[in-house]
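Here's a structure for you.
With one protein chain withheld, the remaining protein chains of the complex are depicted in position.
Take a look at chain A:
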Amino acid sequence: MFGHSGSSRSRVALAGALSVGLAFSLTACGGDKKDDSSGSTDTATSSIDCAQFSQFGDLKGKTVSVYTGIVTPEDAPQKKSYEPFEQCTGVTVKYEGDKSFETQILVRARAGNPPDVAYVPQPGLLKQLVETGKAVEAPAEVATNVDKWFGKDWKAYGTVAGKFYAAPLGANVKSLVWYSPKEFADKGYTVPTTLDQLKELSDKIAATGSKPWCAGIGSGDATGWPVTDWVEDFMLRLSGPEAYDKWVNHEIPFNGAESTAAWNAVGDYLKNDKYVNGGLGDVKSIAGTTFQDAGLQILEGTCSLHRQASFYAANFPAKTKIAEDGEIYAFYLPGKDATSKPVLGGGEFVLAFADRPEVKAFQYFLSTDTWANLKAKASSGWVSANKGLKVENLTNPIDQLSAKILQDPSAQFRFDGSDMMPAAIGSNAFWKQATAWISGQDTTTTVNNIETAWPK
(Lines give C-alpha, C1' and ligand atoms only; values in the text may rest on other atoms or scores of the structure.)
Protein backbone atom coordinates (compact mmCIF):
# COMPACT_ATOMS: atom_id res chain seq x y z
CA MET A 1 0.00 0.00 0.00
CA PHE A 2 3.01 2.29 0.21
CA GLY A 3 4.07 0.84 -3.11
CA HIS A 4 4.28 3.78 -5.43
CA SER A 5 7.52 5.29 -4.22
CA GLY A 6 9.41 5.24 -7.46
CA SER A 7 12.00 7.96 -6.95
CA SER A 8 15.58 6.87 -7.33
CA ARG A 9 16.54 8.17 -3.90
CA SER A 10 14.11 5.97 -2.09
CA ARG A 11 15.24 3.01 -4.17
CA VAL A 12 18.80 3.62 -3.12
CA ALA A 13 17.69 3.91 0.49
CA LEU A 14 15.69 0.71 0.23
CA ALA A 15 18.57 -1.14 -1.36
CA GLY A 16 20.86 0.18 1.36
CA ALA A 17 18.53 -0.92 4.12
CA LEU A 18 18.08 -4.36 2.62
CA SER A 19 21.77 -4.94 2.14
CA VAL A 20 22.61 -3.72 5.62
CA GLY A 21 19.89 -5.92 7.07
CA LEU A 22 21.21 -8.86 5.10
CA ALA A 23 24.75 -8.20 6.25
CA PHE A 24 23.61 -8.11 9.86
CA SER A 25 21.67 -11.32 9.57
CA LEU A 26 24.72 -12.95 8.02
CA THR A 27 26.97 -11.79 10.85
CA ALA A 28 24.32 -12.99 13.25
CA CYS A 29 24.28 -16.47 11.73
CA GLY A 30 28.07 -16.53 11.53
CA GLY A 31 28.24 -15.59 15.19
CA ASP A 32 25.99 -18.43 16.20
CA LYS A 33 28.09 -20.96 14.39
CA LYS A 34 31.24 -19.68 15.99
CA ASP A 35 29.61 -20.02 19.41
CA ASP A 36 28.63 -23.61 18.77
CA SER A 37 32.07 -24.67 17.67
CA SER A 38 33.85 -23.00 20.57
CA GLY A 39 31.40 -24.65 22.95
CA SER A 40 31.98 -28.13 21.59
CA THR A 41 35.74 -27.97 21.22
CA ASP A 42 36.30 -26.67 24.71
CA THR A 43 37.39 -29.70 26.69
CA ALA A 44 39.38 -27.97 29.42
CA THR A 45 36.23 -27.24 31.38
CA SER A 46 34.96 -30.74 32.03
CA SER A 47 37.53 -31.26 34.75
CA ILE A 48 35.24 -30.91 37.76
CA ASP A 49 33.87 -33.60 39.98
CA CYS A 50 30.34 -34.35 38.78
CA ALA A 51 29.50 -36.57 41.75
CA GLN A 52 28.87 -33.58 44.01
CA PHE A 53 25.63 -32.84 42.13
CA SER A 54 24.17 -36.34 42.44
CA GLN A 55 22.57 -35.36 45.77
CA PHE A 56 20.15 -33.17 43.80
CA GLY A 57 18.84 -36.04 41.68
CA ASP A 58 18.49 -36.28 37.92
CA LEU A 59 18.38 -32.76 36.51
CA LYS A 60 18.74 -33.51 32.81
CA GLY A 61 16.82 -31.12 30.56
CA LYS A 62 15.97 -28.65 33.32
CA THR A 63 16.54 -24.90 33.01
CA VAL A 64 17.70 -22.34 35.55
CA SER A 65 17.20 -18.69 34.70
CA VAL A 66 19.68 -16.15 36.01
CA TYR A 67 19.00 -12.43 36.09
CA THR A 68 21.81 -10.01 36.85
CA GLY A 69 23.24 -6.56 36.31
CA ILE A 70 26.49 -8.08 35.09
CA VAL A 71 26.58 -7.34 31.36
CA THR A 72 29.09 -7.36 28.57
CA PRO A 73 32.03 -7.93 28.62
CA GLU A 74 31.94 -9.42 32.13
CA ASP A 75 29.05 -11.72 31.21
CA ALA A 76 31.08 -13.92 28.85
CA PRO A 77 33.33 -15.39 31.59
CA GLN A 78 30.25 -15.82 33.80
CA LYS A 79 28.52 -17.94 31.17
CA LYS A 80 31.71 -19.84 30.45
CA SER A 81 32.17 -20.74 34.09
CA TYR A 82 28.74 -22.45 34.12
CA GLU A 83 29.65 -24.84 31.31
CA PRO A 84 31.11 -27.61 33.51
CA PHE A 85 27.95 -27.51 35.64
CA GLU A 86 25.80 -27.74 32.54
CA GLN A 87 27.87 -30.65 31.23
CA CYS A 88 27.69 -32.51 34.55
CA THR A 89 24.00 -32.11 35.22
CA GLY A 90 22.41 -31.48 31.82
CA VAL A 91 20.86 -28.29 33.19
CA THR A 92 20.69 -25.26 30.89
CA VAL A 93 21.55 -21.96 32.53
CA LYS A 94 19.65 -19.13 30.87
CA TYR A 95 21.58 -15.92 31.51
CA GLU A 96 19.93 -12.50 31.36
CA GLY A 97 22.17 -9.48 31.86
CA ASP A 98 20.55 -6.10 32.22
CA LYS A 99 22.03 -2.83 33.43
CA SER A 100 18.70 -1.72 34.89
CA PHE A 101 18.67 -4.85 37.03
CA GLU A 102 18.32 -2.94 40.28
CA THR A 103 14.95 -1.44 39.34
CA GLN A 104 13.69 -4.25 37.12
CA ILE A 105 14.22 -7.03 39.66
CA LEU A 106 11.81 -5.31 42.05
CA VAL A 107 9.23 -4.90 39.26
CA ARG A 108 9.57 -8.54 38.30
CA ALA A 109 9.43 -9.80 41.87
CA ARG A 110 6.31 -7.78 42.57
CA ALA A 111 4.58 -8.84 39.36
CA GLY A 112 5.23 -12.48 40.20
CA ASN A 113 7.73 -12.94 37.38
CA PRO A 114 11.03 -13.32 39.23
CA PRO A 115 13.95 -15.25 37.73
CA ASP A 116 15.06 -18.48 39.41
CA VAL A 117 18.24 -16.82 40.61
CA ALA A 118 19.25 -13.16 40.85
CA TYR A 119 22.69 -11.73 41.60
CA VAL A 120 21.96 -8.89 43.99
CA PRO A 121 24.75 -6.32 44.34
CA GLN A 122 23.51 -4.56 47.50
CA PRO A 123 22.49 -5.88 50.93
CA GLY A 124 19.82 -3.14 51.03
CA LEU A 125 18.23 -4.39 47.81
CA LEU A 126 18.48 -7.95 49.08
CA LYS A 127 16.41 -6.96 52.10
CA GLN A 128 13.79 -5.29 49.89
CA LEU A 129 13.56 -8.39 47.71
CA VAL A 130 13.15 -10.67 50.70
CA GLU A 131 10.39 -8.38 51.91
CA THR A 132 8.41 -9.00 48.68
CA GLY A 133 7.93 -12.53 50.04
CA LYS A 134 8.97 -14.14 46.76
CA ALA A 135 12.55 -15.02 47.74
CA VAL A 136 13.41 -18.40 49.24
CA GLU A 137 15.99 -19.21 51.89
CA ALA A 138 19.30 -20.68 50.81
CA PRO A 139 19.33 -24.50 51.04
CA ALA A 140 21.31 -26.12 53.85
CA GLU A 141 23.96 -27.38 51.41
CA VAL A 142 24.71 -23.78 50.40
CA ALA A 143 24.81 -22.57 54.00
CA THR A 144 27.37 -25.28 54.81
CA ASN A 145 29.50 -24.19 51.87
CA VAL A 146 29.35 -20.55 52.91
CA ASP A 147 30.36 -21.43 56.48
CA LYS A 148 33.29 -23.31 55.05
CA TRP A 149 34.53 -20.92 52.37
CA PHE A 150 33.50 -17.41 53.41
CA GLY A 151 34.11 -15.19 56.41
CA LYS A 152 31.37 -14.50 58.97
CA ASP A 153 31.05 -10.89 57.81
CA TRP A 154 30.18 -12.08 54.29
CA LYS A 155 27.56 -14.51 55.53
CA ALA A 156 26.00 -11.75 57.62
CA TYR A 157 25.51 -9.59 54.54
CA GLY A 158 23.47 -12.39 52.92
CA THR A 159 21.29 -12.80 55.99
CA VAL A 160 17.97 -10.99 56.47
CA ALA A 161 16.15 -11.03 59.83
CA GLY A 162 18.19 -13.95 61.09
CA LYS A 163 17.57 -16.16 58.06
CA PHE A 164 20.34 -16.91 55.59
CA TYR A 165 19.19 -16.22 52.04
CA ALA A 166 22.07 -15.44 49.76
CA ALA A 167 25.59 -16.76 49.30
CA PRO A 168 28.27 -14.32 48.14
CA LEU A 169 29.31 -14.52 44.50
CA GLY A 170 31.93 -12.02 43.33
CA ALA A 171 33.62 -9.25 45.25
CA ASN A 172 35.47 -6.06 44.60
CA VAL A 173 37.94 -4.16 46.71
CA LYS A 174 37.46 -0.42 46.99
CA SER A 175 40.39 0.42 49.24
CA LEU A 176 42.90 0.79 46.43
CA VAL A 177 45.08 3.63 45.24
CA TRP A 178 46.11 3.53 41.59
CA TYR A 179 49.61 4.68 40.71
CA SER A 180 52.31 4.31 38.13
CA PRO A 181 55.03 1.87 39.26
CA LYS A 182 57.31 3.33 36.60
CA GLU A 183 56.95 6.85 37.98
CA PHE A 184 57.49 5.58 41.54
CA ALA A 185 60.70 3.81 40.48
CA ASP A 186 61.98 6.79 38.47
CA LYS A 187 61.38 9.30 41.21
CA GLY A 188 62.22 7.09 44.17
CA TYR A 189 58.79 7.06 45.80
CA THR A 190 57.81 4.08 47.94
CA VAL A 191 54.40 2.52 48.47
CA PRO A 192 53.08 3.76 51.85
CA THR A 193 52.00 1.30 54.54
CA THR A 194 50.37 3.72 56.99
CA LEU A 195 48.11 6.72 56.60
CA ASP A 196 50.89 9.00 57.84
CA GLN A 197 53.22 7.70 55.14
CA LEU A 198 50.51 8.34 52.55
CA LYS A 199 50.38 11.91 53.71
CA GLU A 200 54.17 12.24 53.59
CA LEU A 201 54.23 10.81 50.09
CA SER A 202 51.57 13.30 48.98
CA ASP A 203 53.55 16.17 50.48
CA LYS A 204 56.72 14.92 48.83
CA ILE A 205 55.07 14.82 45.40
CA ALA A 206 53.39 18.19 45.99
CA ALA A 207 56.80 19.67 46.86
CA THR A 208 58.00 18.89 43.33
CA GLY A 209 55.35 21.28 42.06
CA SER A 210 52.96 18.72 40.61
CA LYS A 211 49.57 17.80 42.09
CA PRO A 212 49.76 14.26 43.54
CA TRP A 213 46.06 13.29 43.45
CA CYS A 214 43.47 13.23 40.74
CA ALA A 215 39.79 12.56 41.37
CA GLY A 216 36.48 12.74 39.59
CA ILE A 217 33.03 12.16 41.01
CA GLY A 218 30.81 12.70 37.95
CA SER A 219 28.60 9.71 37.29
CA GLY A 220 25.27 10.87 35.86
CA ASP A 221 22.45 10.51 38.39
CA ALA A 222 24.89 8.98 40.85
CA THR A 223 27.36 11.88 40.82
CA GLY A 224 29.11 12.06 44.16
CA TRP A 225 29.45 8.35 44.94
CA PRO A 226 33.26 8.26 44.73
CA VAL A 227 33.38 10.73 47.65
CA THR A 228 31.18 8.42 49.71
CA ASP A 229 33.77 5.67 49.19
CA TRP A 230 36.52 8.00 50.38
CA VAL A 231 34.53 8.94 53.49
CA GLU A 232 33.71 5.30 54.23
CA ASP A 233 37.33 4.29 53.83
CA PHE A 234 38.46 6.97 56.29
CA MET A 235 35.61 6.23 58.68
CA LEU A 236 36.80 2.64 58.72
CA ARG A 237 40.41 3.67 59.26
CA LEU A 238 40.05 6.44 61.82
CA SER A 239 37.26 5.00 64.00
CA GLY A 240 37.48 1.26 63.34
CA PRO A 241 35.03 -1.34 61.99
CA GLU A 242 32.74 -1.34 65.06
CA ALA A 243 32.14 2.39 64.87
CA TYR A 244 31.70 2.00 61.10
CA ASP A 245 28.89 -0.54 61.58
CA LYS A 246 27.16 1.74 64.08
CA TRP A 247 27.54 4.65 61.68
CA VAL A 248 26.00 2.68 58.80
CA ASN A 249 23.09 1.54 60.98
CA HIS A 250 22.66 5.07 62.32
CA GLU A 251 23.38 4.08 65.90
CA ILE A 252 25.78 6.99 66.03
CA PRO A 253 24.73 10.23 64.33
CA PHE A 254 25.96 11.19 60.89
CA ASN A 255 27.08 14.55 62.23
CA GLY A 256 28.87 13.05 65.23
CA ALA A 257 32.55 13.42 66.03
CA GLU A 258 33.65 10.21 64.23
CA SER A 259 31.87 11.07 61.03
CA THR A 260 33.09 14.68 61.01
CA ALA A 261 36.66 13.50 61.58
CA ALA A 262 36.42 11.17 58.57
CA TRP A 263 35.05 13.94 56.35
CA ASN A 264 37.80 16.30 57.46
CA ALA A 265 40.46 13.67 56.80
CA VAL A 266 39.10 13.22 53.28
CA GLY A 267 38.99 17.01 52.94
CA ASP A 268 42.72 17.12 53.70
CA TYR A 269 43.18 15.31 50.40
CA LEU A 270 40.28 16.19 48.12
CA LYS A 271 39.81 19.81 49.20
CA ASN A 272 43.49 20.58 49.39
CA ASP A 273 44.60 22.80 46.51
CA LYS A 274 48.16 21.53 46.84
CA TYR A 275 47.01 17.91 46.32
CA VAL A 276 44.34 18.10 43.63
CA ASN A 277 43.38 17.94 40.87
CA GLY A 278 46.37 16.64 38.91
CA GLY A 279 46.04 17.48 35.24
CA LEU A 280 42.41 18.51 35.56
CA GLY A 281 42.29 21.86 37.37
CA ASP A 282 41.44 22.95 40.89
CA VAL A 283 39.33 21.34 43.65
CA LYS A 284 36.05 22.21 41.93
CA SER A 285 37.07 20.37 38.77
CA ILE A 286 36.56 17.13 40.75
CA ALA A 287 32.80 17.62 40.54
CA GLY A 288 32.94 18.17 36.79
CA THR A 289 35.12 15.18 35.92
CA THR A 290 33.59 11.75 35.41
CA PHE A 291 34.97 9.03 37.62
CA GLN A 292 35.85 7.02 34.51
CA ASP A 293 38.15 9.75 33.18
CA ALA A 294 39.89 11.04 36.31
CA GLY A 295 42.41 8.23 36.80
CA LEU A 296 43.54 8.26 33.17
CA GLN A 297 45.63 11.31 34.11
CA ILE A 298 48.15 8.89 35.64
CA LEU A 299 48.95 7.69 32.12
CA GLU A 300 49.46 11.31 31.06
CA GLY A 301 51.97 11.77 33.88
CA THR A 302 50.04 14.72 35.31
CA CYS A 303 48.81 12.87 38.36
CA SER A 304 50.39 10.26 40.61
CA LEU A 305 47.65 8.85 42.84
CA HIS A 306 44.01 7.95 42.27
CA ARG A 307 41.84 6.22 44.87
CA GLN A 308 39.34 3.93 43.15
CA ALA A 309 38.03 0.36 43.32
CA SER A 310 39.56 -2.71 41.67
CA PHE A 311 37.09 -2.56 38.78
CA TYR A 312 38.73 0.67 37.63
CA ALA A 313 41.29 -1.49 35.83
CA ALA A 314 38.86 -1.83 32.91
CA ASN A 315 38.99 1.92 32.34
CA PHE A 316 42.54 1.98 31.14
CA PRO A 317 42.96 1.42 27.39
CA ALA A 318 43.28 -2.26 26.56
CA LYS A 319 47.00 -2.07 25.74
CA THR A 320 48.00 -0.58 29.09
CA LYS A 321 50.20 -2.92 31.08
CA ILE A 322 48.64 -3.23 34.51
CA ALA A 323 51.16 -4.96 36.75
CA GLU A 324 53.51 -4.35 39.63
CA ASP A 325 56.26 -3.59 37.09
CA GLY A 326 53.99 -2.04 34.43
CA GLU A 327 52.57 1.36 33.61
CA ILE A 328 49.73 1.14 36.09
CA TYR A 329 49.15 -0.72 39.32
CA ALA A 330 47.44 -0.14 42.63
CA PHE A 331 48.37 -0.37 46.28
CA TYR A 332 46.18 -1.02 49.29
CA LEU A 333 44.97 2.25 50.82
CA PRO A 334 46.88 1.80 54.08
CA GLY A 335 45.35 1.54 57.52
CA LYS A 336 46.13 3.90 60.38
CA ASP A 337 49.07 1.68 61.21
CA ALA A 338 50.68 -1.21 59.35
CA THR A 339 48.91 -3.87 61.44
CA SER A 340 45.25 -2.90 60.95
CA LYS A 341 43.83 -3.88 57.58
CA PRO A 342 40.31 -2.56 57.11
CA VAL A 343 38.96 -3.30 53.63
CA LEU A 344 36.06 -1.52 52.01
CA GLY A 345 34.40 -3.36 49.17
CA GLY A 346 31.33 -4.66 47.48
CA GLY A 347 30.03 -7.81 45.93
CA GLU A 348 27.03 -9.71 44.64
CA PHE A 349 24.83 -12.22 46.42
CA VAL A 350 22.98 -15.15 44.89
CA LEU A 351 19.31 -14.89 45.80
CA ALA A 352 16.93 -17.63 44.65
CA PHE A 353 13.21 -17.25 43.99
CA ALA A 354 12.55 -20.95 43.43
CA ASP A 355 13.45 -24.08 45.36
CA ARG A 356 13.44 -26.62 42.56
CA PRO A 357 16.33 -29.12 42.81
CA GLU A 358 18.11 -27.72 39.73
CA VAL A 359 18.06 -24.22 41.25
CA LYS A 360 19.47 -25.59 44.51
CA ALA A 361 22.15 -27.45 42.60
CA PHE A 362 23.12 -24.28 40.77
CA GLN A 363 23.26 -22.28 44.03
CA TYR A 364 25.37 -25.04 45.51
CA PHE A 365 27.71 -24.96 42.52
CA LEU A 366 28.20 -21.18 42.78
CA SER A 367 29.07 -21.37 46.47
CA THR A 368 31.84 -23.94 46.00
CA ASP A 369 35.53 -23.24 45.66
CA THR A 370 35.31 -25.23 42.42
CA TRP A 371 33.27 -22.52 40.80
CA ALA A 372 35.41 -19.70 42.21
CA ASN A 373 38.50 -21.22 40.64
CA LEU A 374 36.77 -21.95 37.32
CA LYS A 375 35.57 -18.37 37.18
CA ALA A 376 39.00 -17.07 38.12
CA LYS A 377 40.56 -18.88 35.18
CA ALA A 378 37.91 -17.64 32.77
CA SER A 379 37.90 -13.98 33.65
CA SER A 380 39.91 -10.86 34.16
CA GLY A 381 38.81 -8.14 36.53
CA TRP A 382 37.01 -10.46 38.90
CA VAL A 383 37.66 -11.79 42.40
CA SER A 384 35.73 -13.56 45.08
CA ALA A 385 36.00 -13.59 48.82
CA ASN A 386 35.88 -17.39 48.63
CA LYS A 387 38.78 -18.64 50.75
CA GLY A 388 39.21 -21.62 48.44
CA LEU A 389 40.09 -19.33 45.55
CA LYS A 390 43.69 -19.94 44.54
CA VAL A 391 45.41 -16.63 43.84
CA GLU A 392 47.53 -18.16 41.08
CA ASN A 393 44.37 -18.99 39.10
CA LEU A 394 43.63 -15.31 38.70
CA THR A 395 45.04 -13.98 35.46
CA ASN A 396 45.19 -10.29 36.22
CA PRO A 397 47.71 -8.80 38.71
CA ILE A 398 45.07 -6.44 40.13
CA ASP A 399 42.75 -9.38 40.78
CA GLN A 400 45.60 -11.20 42.51
CA LEU A 401 46.22 -8.14 44.66
CA SER A 402 42.49 -7.87 45.49
CA ALA A 403 42.29 -11.56 46.36
CA LYS A 404 45.35 -11.26 48.60
CA ILE A 405 43.77 -8.27 50.36
CA LEU A 406 40.47 -10.12 50.82
CA GLN A 407 42.08 -13.33 52.03
CA ASP A 408 44.50 -11.64 54.44
CA PRO A 409 43.61 -13.14 57.85
CA SER A 410 43.92 -9.73 59.51
CA ALA A 411 41.66 -8.06 56.94
CA GLN A 412 38.43 -6.67 58.32
CA PHE A 413 36.02 -6.53 55.41
CA ARG A 414 33.18 -4.01 55.44
CA PHE A 415 30.57 -3.60 52.74
CA ASP A 416 30.21 -0.24 51.02
CA GLY A 417 28.15 1.71 53.55
CA SER A 418 26.18 3.78 51.08
CA ASP A 419 24.78 0.52 49.64
CA MET A 420 23.42 -0.37 53.06
CA MET A 421 22.13 2.96 54.30
CA PRO A 422 18.49 3.79 53.52
CA ALA A 423 18.03 4.80 49.87
CA ALA A 424 17.19 8.37 50.89
CA ILE A 425 20.74 8.63 52.21
CA GLY A 426 22.83 6.00 50.44
CA SER A 427 21.70 6.85 46.93
CA ASN A 428 20.55 10.40 47.43
CA ALA A 429 21.56 12.78 50.24
CA PHE A 430 25.03 11.29 50.72
CA TRP A 431 25.85 11.71 47.00
CA LYS A 432 24.32 15.14 46.66
CA GLN A 433 25.82 16.59 49.82
CA ALA A 434 29.21 15.14 48.90
CA THR A 435 29.00 16.95 45.56
CA ALA A 436 28.03 20.20 47.30
CA TRP A 437 30.89 19.66 49.73
CA ILE A 438 33.40 19.35 46.88
CA SER A 439 31.92 22.49 45.34
CA GLY A 440 32.69 24.49 48.47
CA GLN A 441 30.15 23.67 51.20
CA ASP A 442 31.80 23.28 54.62
CA THR A 443 31.96 19.97 56.48
CA THR A 444 29.64 20.89 59.37
CA THR A 445 26.81 21.95 57.06
CA THR A 446 27.31 18.84 54.97
CA VAL A 447 27.12 16.32 57.80
CA ASN A 448 24.22 18.21 59.40
CA ASN A 449 22.27 18.13 56.13
CA ILE A 450 22.75 14.38 55.77
CA GLU A 451 21.76 13.81 59.40
CA THR A 452 18.57 15.82 58.83
CA ALA A 453 17.75 13.83 55.69
CA TRP A 454 17.98 10.48 57.51
CA PRO A 455 14.52 8.83 57.50
CA LYS A 456 13.08 8.80 61.01
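The rule is short, and it goes like this: contacts are C-beta pairs under 8 Å (C-beta built on N, C-alpha and C of every residue); 3 or more make two chains touch, one makes a residue touch a chain; residues count from 1.
Heads up, the rule we're going with is that contacts and distances are computed from a predicted model.
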Record-based protein name (UniProt) of the chain missing from this complex, from "3-oxoacyl-[acyl-carrier-protein] synthase-1", "Sugar ABC transporter permease", "SWIM-type domain-containing protein" or "ArnT-like N-terminal domain-containing protein": "Sugar ABC transporter permease"
Tell me which of A:Ser47, A:Ser100, A:Thr339 or A:Ser410 is the one touching the absent chain. A:Ser100
Given that one chain is not shown, which residue among A:Asp293, A:Glu324, A:Asp355 or A:Asp442 touches it? A:Asp293
Which of A:Ser47, A:Thr72, A:Thr339 or A:Ser410 contacts the chain that the document leaves out: A:Thr72
Omitted-chain contact residue, chosen from A:Ala51, A:Ala111 or A:Ala161: A:Ala111
Residues on chain A facing the left-out chain by the touch rule are 1-2, 5, 9-10, 13-14, 16-17, 20-21, 24-25, 27-28, 31-32, 34-35, 67, 69-76, 94-101, 104, 107-108, 110-113, 115, 219, 292-293, 296, 311, 314-315, 317-318
